[in-house]
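With one protein chain held back, the other chains of the complex are shown just where they sit.
Showing chain A:
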């Protein structure tokens, strides 16, 4: 599993106050995986929103073509599958990092395939972590710890 806590955290979007539930946006085109990641995160006291593809995720984040004024939601972490039809998790990551509003939000990439070039590509683009599927509870616990640590 790749790791790497990059750069400086601005105080804007990524800050999680102690005692607050982190709000996580989970993106995955597989229904079963969405349900699993949602439960894993909820069991770790996270508030969870799921999206079934990258365009929907971008919409939710306020970067989409169909975003309505005033409906932008703040998230503390984005966890996305790599392999998705249309826009991949990597492309989603790039869009988030290009956004002045959202670039400080940590992004975690998940994949069922352990491909070193894929991992380094994602980390170089600014992903906080790369996680291998299927996710386990210990993975999510580590992720949460990492998220809280990176905040400091």
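Going forward, a residue touches a chain if its C-beta (ideal position, glycine included) is under 8 Å from a C-beta of that chain, and two chains touch if they have at least 3 such contacts; residues count from 1.
The definition used in the following text is that contacts and distances are computed from a predicted model.
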Under which of the names "MADS-box domain-containing protein", "Transmembrane channel-like protein", "TMEM9 domain family member B" or "Histidine-containing phosphotransfer protein" is the non-displayed chain listed in UniProt?
"Histidine-containing phosphotransfer protein"
Which chain A residues touch the hidden chain?
30-33, 35-36, 39-40, 43, 83, 85, 112, 133-134, 136-137
